[in-house]
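Before I ask anything, here is the structure I am working with.
Shown here is a partial selection of chains from the complex, left in place.
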Amino acid sequence: MLKTEINELLTQTGPGTPMGELFRQYWIPALLAEELPANDCPQVRVKLLSERMIAFRDSEGRYGLIDEFCAHRGASLWFGRNEEGGLRCAYHGWKFDVTGQALEVPSEPDNSNFCAHVKLRSYPLVRIGDVLWTHMGDPATRPPLPEFEFTQVAPEQNYTSKRWQECNWLQAFEGGIDSSHVSWLHSGGLKNDPLFKGAKGNEYNMNDLRPFFEVADAEGGLFVGARRNAEADSYYWRITPWVMPSFTLVPPRGDHPVHGHWWVPIDDHNCWAYSFDYHPTRPLTGDELSAMRAGHGVHSENIPGTYRPVANRDNDYLMDRDAQRRGEYFSGIKGIAIQDSSLQESMGPIVDRSKERLVSADAGIIKARQKLRRAAVALRDQGAVPPGVDPAHHHVRSAAVVLPRDSAFIDSSRDALTAEPGKPHASV
Amino acid sequence: MLKTEINELLTQTGPGTPMGELFRQYWIPALLAEELPANDCPQVRVKLLSERMIAFRDSEGRYGLIDEFCAHRGASLWFGRNEEGGLRCAYHGWKFDVTGQALEVPSEPDNSNFCAHVKLRSYPLVRIGDVLWTHMGDPATRPPLPEFEFTQVAPEQNYTSKRWQECNWLQAFEGGIDSSHVSWLHSGGLKNDPLFKGAKGNEYNMNDLRPFFEVADAEGGLFVGARRNAEADSYYWRITPWVMPSFTLVPPRGDHPVHGHWWVPIDDHNCWAYSFDYHPTRPLTGDELSAMRAGHGVHSENIPGTYRPVANRDNDYLMDRDAQRRGEYFSGIKGIAIQDSSLQESMGPIVDRSKERLVSADAGIIKARQKLRRAAVALRDQGAVPPGVDPAHHHVRSAAVVLPRDSAFIDSSRDALTAEPGKPHASV
């Protein structure tokens, strides 16, 4: 249960809000690289942390993320022309570069002097891996670029997608550190999904519906451990790292790739789920890539030309009561990603956490909220740099391990939980 | 004309409002029985009096009406599994019975002790006739079950449908006790509708467009009498009973079945119109049932799989100006039910009654509002049980009778206005 004012603090991320300021300390995903595939390609409308912007890639390949609206009279630059080193507004021909700097105001007699004083709000946009990242905070405190392992492996070892989720970022993120729902909501996927099925760990997962949770603090966030019975003398531990503010990794299964998510607020009622699959030691196979593109695993089948899932709230996520009855999909909804978004969106745009009833299996969620709240308040009151800003905090991995019953999970898994180039992942 | 604050009092029915509390004194229709056709069938989302709920029928045939959202983290139970004696949330497997009592919280070590303290808000759900009824008030003051005649006759003597109406319950209900609009809005129906046409009374109805209204108090509500000229020495009386809060009966025509409505608030901008046709002394014929299923009489043709009429505000109710010009339908809208909902919805979600101009033909509406207001205030201030709660008040009938000009309608019609098994209805 959360007091209403704390729920508001954690869920509101617009300009000037404490949690909004916290998000503005980090590099966050702004687009997929595929959205700006070539120099001078069409610009893209982007909304992040309740700010409306235009992303574009200029004639020399520079990326820019600038205010959507022209400095002159407020027309959307989405209608503008991206050409010859800048974006030109279609209304009166004002032209801006990737930093938002005005290059031309054609009607002005003293063009260059006038331009010098016209600059749109802008943020850096940098490609790392399959993602274009931005930092929407004070340039003076801009941290080094992110180093999450999925962005560091060779391109053929990683696949990233994204989907629009119609709820607040926090309830989407909370699903990501909530290992206990897998045995229920995703039980069909453990049996059928080509990117999940076939691992020994799935049997442990399905046989013990009462996991015990232990949460360990990490420099950049948390490690959430879910312990299930394995053999008579051992436990099966699934360990989910969280790096602040909203990066999580799902514990792996057998030789399947590792997957995870980055949740990014669009506004307070919508967020992006960036979902990726990477294998630390080998390229993804053709079959794996086909499955990912088809929306299996953590990915979704989206409406062509958009990042909205085909199965969405307008069509009740294509609920199939027969498939539910047959036990094919526990909730009647097909696909792990849509199973998550359907339930999370069903809570409403921002769930009223004053009515919830948390249990011991929610230990990760409880700790994460506390850590977020403390960081937002410390930033607001003392200007403290929050955990997860330092790229050294990004070098984490999820792990699924079988440990003797008397082992402390965090001590026994230090190495497994640390990302290192070429090191196999710890996966059962 | 109604002061704005009285309009608000009468139209707002959410939790804690005076009129909402009044509605919570009664058994009200919650669903059609056909919506839960079998044990363990799919659950249904229900919104009543601004509360969102799930209705389901468990493995043993028990009906339940419980909070839509899981007690744990607020996911909608619409995605859950209805099986083995309860409804299981699809997110983490929490399971609830028809009373909202938690049966299982799988992740909790001490499951049964924990469950004992988890209970969702719930209301009884009872089948009487074709309708599932609920009582959303204090169980301590729960009255005996409803005894309206349409629920008491043999199944083959009754047919019930429902349709979604996109306006406040009060303006829908007011149409139900407003006998004076029939000669205008429904004039086409008196000539053409298979469930209306052919009665002697229709001629009286069409020949006298200036009915005189007399309203008599009843234990459970009112009797609204509309007097038109019949023969030289007689009057044609159409008498509409209202039982509080929102049950009405249309006066019958010839040997046609009796029909009526129950209006139930969904929220302050939407309501359900439950519409029924029953014959007190014989089964409905195949032709009658076909006509009802096709949307004739007080019924509507709905979009398959929903209870929204095919003709609705999004398509201007399929307005047909040619049919209007030919005089086929007075307003250009086909079907008595849709003629009503189109006009009532055209007033806006909640009509501004401070701008209306009532006339003598609105005597029933005026008296009904006074009675509703007095009952809501007496309940709020003195806890007084309102009229219509006692099932004895439900034993009413509508009547269409020809009386000598010097008869008082209420004295001459006592017997005709009282429901009694097997007694023919008084109908001209």
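Residue numbering begins at 1 within each chain, and the chains themselves are lettered A and B in the order written.
The rule is simple: a residue touches a chain if its C-beta (ideal position, glycine included) is under 8 Å from a C-beta of that chain, and two chains touch if they have at least 3 such contacts.
Keep in mind that this is a model prediction, so the values were computed, not measured.
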Q) How many copies make up the whole complex, given 2 shown? A) 3
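In this text, only the chains that are shown with their structure count from here on.
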Q: Find the geometric centre of each of chain A and chain B from their Cα atoms only, then give the gap between the two centres in Å, rounded to an integer.
A: 48
Q: Over in the complex, which chain B residues touch chain A? Could you list them?
A: 42, 69, 71-76, 78-81, 90-93, 105-109, 114, 118
**Q.** List of chain A residues in touch with chain B within their complex
**A.** 174, 180-181, 183-185, 209-211, 319, 321, 324, 330-333, 339, 342-344, 346-348, 351-353, 355-362
